[in-house]
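The complex is shown incomplete by one protein chain, all other protein chains being positioned as in the whole.
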Amino acid sequence: MCFKMRYSYIIENVMENENTHTIFFDADFNALPGQFIMVWVPGYGEIPLSLSCTGKPKAITIKAYNEPGMKLINYKKGDKLFYRGPYGNHFSLVDGKKLIIAAGSGIASMHPLIDDNSIIIESLKRASDIIFEKELKGRAIFTTDDGTLGIKGHVIDALKNVNLNDFDMIYVCGPELMMKSVFDFLKDKNVRAEFSLEREMKCAVGICDSCSVSGIQLCTEGPVFTN
Amino acid sequence: MCFKMRYSYIIENVMENENTHTIFFDADFNALPGQFIMVWVPGYGEIPLSLSCTGKPKAITIKAYNEPGMKLINYKKGDKLFYRGPYGNHFSLVDGKKLIIAAGSGIASMHPLIDDNSIIIESLKRASDIIFEKELKGRAIFTTDDGTLGIKGHVIDALKNVNLNDFDMIYVCGPELMMKSVFDFLKDKNVRAEFSLEREMKCAVGICDSCSVSGIQLCTEGPVFTN
Amino acid sequence: MDVSCNVSSIKLKNPLILASGILDENGYTMKKIIESGASAVVTKSIGIEERKGFETPVIYEEYPYFINAIGLSNPGIDAFASEMNILKGYNVIGSIFGTGPEDFSYLAMKMQEYGAIAVELNLSCPHVKGFGLEIGSDPDLVESIVSEVKSKVRIPVFAKLSPNTHDIIEEAKAARKADALVLINTLKAMKIDINARMPVLSNIYGGLSGKSIKPVGVRYVYEVSKEMNIPVIGVGGIESYEDVIEYIMAGASAVEIGTAIYRHGKGIFKEINNGILNFMKENKIESLSEIRGCALR
Partner (left out) sequence: MDVSCNVSSIKLKNPLILASGILDENGYTMKKIIESGASAVVTKSIGIEERKGFETPVIYEEYPYFINAIGLSNPGIDAFASEMNILKGYNVIGSIFGTGPEDFSYLAMKMQEYGAIAVELNLSCPHVKGFGLEIGSDPDLVESIVSEVKSKVRIPVFAKLSPNTHDIIEEAKAARKADALVLINTLKAMKIDINARMPVLSNIYGGLSGKSIKPVGVRYVYEVSKEMNIPVIGVGGIESYEDVIEYIMAGASAVEIGTAIYRHGKGIFKEINNGILNFMKENKIESLSEIRGCALR
C-alpha cells in the first residue's frame, strides 16, 4: 500500500455540459468502478473524485463548484494531473441485469458500469444537465425537475414503473436525500442494492474522521455500502 | 538489504583451546565462506567475526582478547547471540584443489572451505594453539614458532616445499605481516590467490571509513581480495 | 499475564491508547476504536471556538513519511458535548488547546464535566501559529498553564510536549506538576512536490508522524524517564508490539498510537495486544511493570 502523490498526463478534456467535464488521463494503476482518487490542483486544493473510466485511459468527470474544480475543468491536453489513490471499496460486479440509479454528477462513479446489460434511471434538474448522452442513449429513463426531459419528477417516479425483479443488482449514487428516498423505497423489496456515499474527505486514508458516519470511515470502509 | 540487529539461540559452545571457542547458533540466513557478522555482546561491545560454519547450524570461532570476546566465550547453550549481517564479499568457490594458508585465528574464516580436496598450511605459536584439530587431521602442514608441532618456523618455510601448480586456488588469512610475506612469495608465481584482510570495523556497512585501505572499504568491498 | 497498567490514578486494561487527532472527532468512531481493543482514546484537540482547519491538502503520505497539517480543526468545546455524550462510560481523555491558562482551565473543566477520565494539554502542535509549539517552547507559560489547570480539575492532567526543542528536560520540568507527560507530538516538516514545484500541504508546514519518528520518540521517553520521576506516555511511530515494548523499556507507563492506523486499520490494537501477550509468554514476563524502564542506564 503506497499512495504517494503521483501525476499523469491529460489526454483529453471533454466538456459534457456547461460546468461538467470529463478529463481523460494516462495512468496505469488498477482500479474498479466505485473507487475514487484524491485530485490535487496545486495552489487550489485537493478533492475526492470518482473514476468515471476505470480502464485505460482513466477518467474523472467533474461538476465544478469550488475553486479546485473550476481550475480543473480548464486543464488542457498535456497538462499534469496530480492525484493519489485509488481509494475506497468498489461496486460489486455482477453478470446479470443491472439497474443504475443516478442523480446529478452521481452518474460519474457509475459510468464504468454502463453496458448493454444495464438500464439507467437518471434524475436531472433540466434537460441541459445531461452528461454521457451517447452512452445513455436507448438505455436511460430520465426524470427532470422541470419536465424538459422524460418524466417530470424524481427518481422514485421512474422507479415505480420498473419491475425490480428483472435486475440482479441495483446501483445508486447521488445526493444523500435522493439516496435516502431510494433506500426507503427499496427497503421492503427483496433486491440487492449498493449505494455510493459522498462526504467531505480530507485524508482519504481513514485517520482524520472527517468522512465518518456512525463510526465508519467512508474513505476506507466505503464509499460503497449495501442495503 | 536489511541488516537490522537480530538474535539466534546458541546451540553449542565448543572450547577449541584455552581462549578460543566455536559457538554454534541456529540461524537461517544465507552466507558464504569469507563473510562475517557483527556480533553484539550487550553491554560490552560489538565485534566483527567471520563465520566459521556457513551452513546449518552456523558458527563463529573466536579467540578472546578483549572484553566482548571474553564475555562471548562464556555464552551457554540457549543464550541469545545478537548480531547483524552477514557482511562483506566471500572467497571464490572452486571445484579443484585448494591450498589454505592460515595463521592464528585466521583459520576461522577458512574453516568452511576445508574438505577432501584441500591442503592446509597452518602456522601457530605453539602446538597447544591448535584448533579444528579433527578437521585438519591428515590434511595439514603445521609450522610453529617453538617447534612443538611440525616445522619450526613460519608459513613460508612450509610453502617452499609445496608444488603450487597443484592447486586451483590459494586462500590466505592471518595477521597482516604473515599475509604480506605470502603475497610477496606468490607475486612472481602464476597462481590464483585470495587474501582475507582484517581491520578494525565499526559500521561494517561502508560509511565510517575505519576499515579503509587505499580508499577501499574492507567491510563492503572486502574482506576478500585477489592477488 | 497482566497487560494492565496505571497512569497516575488511571487504571487501563492494556497500555494501548488512541493518540489525539486520529479518528477521534466523532463519538461513534471513538467508541469503535475502544471496542477494537484500545484501553482509552484521546480526543482530537478541542479549542474554545470551532475551527475549520486548513484547506486541503492537509496530509502527505509516502511511507515511511506521514505529514499532516489538519490545523486543529474541531467543532469547539460546546459542540463537542454531543460527541462526549455518545461516549459515556468509556475511557476518554480530553485533549485541549488554547492560548493561555484561562483557555486551558476552562476547556479542562468542560472536559471533566463531559466525563473525561483525564485531560491532555496539547502544548505542542507544530504547525498552527499561536498554539502548541509556540506555547510549548515557553517554559514559564507551560508552567502556569499546568498549574492553573491542576488547580481547577480533579481528573489527572497530562501535558503533551513538543519534540521540536533542544532541551526536553527544561520543558519537562516546566510541566512537572502534571500527572503524566505525553511524548511526543509530531516533528515540524514539509514536502515539496518537484513536479508541481510547490509545497503539497496548503499550510506549507506540517507535522511528521509515523514510522520515521520512532527513534526520536523513544529517546524523549528515555531521557525524561531517566532524569525525572514522572509517569510518561510514549507516542510516535508505534506500528508493532515490538515498538510498544521498546517504549515501555524506555520507561513509558502506556503508549498512544496514531498514524499506524492508516496502514493497519483499527485492528491494530488487538493485533498489538496479542503480540505483547506472546512476547510476555515467551520471555516469562508476568506483568509489564517487570520490564518498564528496564533499559534505563
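Should a chain be cited, it is by its letter among A, B and C, assigned in written order, with residues numbered from 1 in that chain.
Here is the rule we use: a contact is a pair of C-beta atoms (placed from the backbone, for glycine too) under 8 Å apart; a residue touches a chain by one contact, two chains touch by 3 or more.
No experiment lies behind these values; they were computed from the predicted model shown.
Asker: Report, in label order, the displayed chains that the undisplayed chain touches.
Answerer: Counted over the whole complex, the chain not pictured touches B, C.
Asker: Looking at C:Ile77, C:Ala250 or C:Ile272, which residue reaches the missing chain?
Answerer: Considering all chains, including the one not shown, the answer is C:Ala250.
Asker: Among the options C:Ala40, C:Ile155 or C:Ile213, which residue touches the chain absent from this view?
Answerer: Checking each option in C:Ala40, C:Ile155 or C:Ile213, the one touching the absent chain turns out to be C:Ile213.
Asker: Among C:Lys160, C:Lys191 or C:Lys266, exactly one should touch the missing chain; which is it?
Answerer: Residue touching the chain left out of view: C:Lys191.
Asker: If the hidden chain were put back, which residues of chain C would touch it?
Answerer: Output for chain C: 64-65, 67, 133, 136-137, 162, 164-167, 187-192, 194, 197-199, 204-205, 208, 211-216, 218-219, 222-223, 242, 245-246, 249-250, 279, 291, 294-295, 297.
Asker: In the complete complex, which positions of chain B touch the hidden chain?
Answerer: On the side of chain B, residues 1-5, 7, 38, 40, 42-43, 45-47, 80, 82, 84, 202-203, 205-210, 212, 214-217, 220 touch the unshown chain.
Criterion: only the chains that are shown with their structure count from here on.
Asker: Which of line, ring, star, complete and other names the graph you get from chains that touch?
Answerer: Per interface graph, the chains form some other shape.
Asker: Going by the contact definition above, tell me which chain pair has the most C-beta pairs touching.
Answerer: The chain pair with the largest number of C-beta contacts is A-C.
Asker: Among the chains, which one keeps its Cα centre farthest from the Cα centre of chain A?
Answerer: B
Asker: State, to the nearest whole Å, the distance from the C-alpha centre of chain A to the C-alpha centre of chain C.
Answerer: 37
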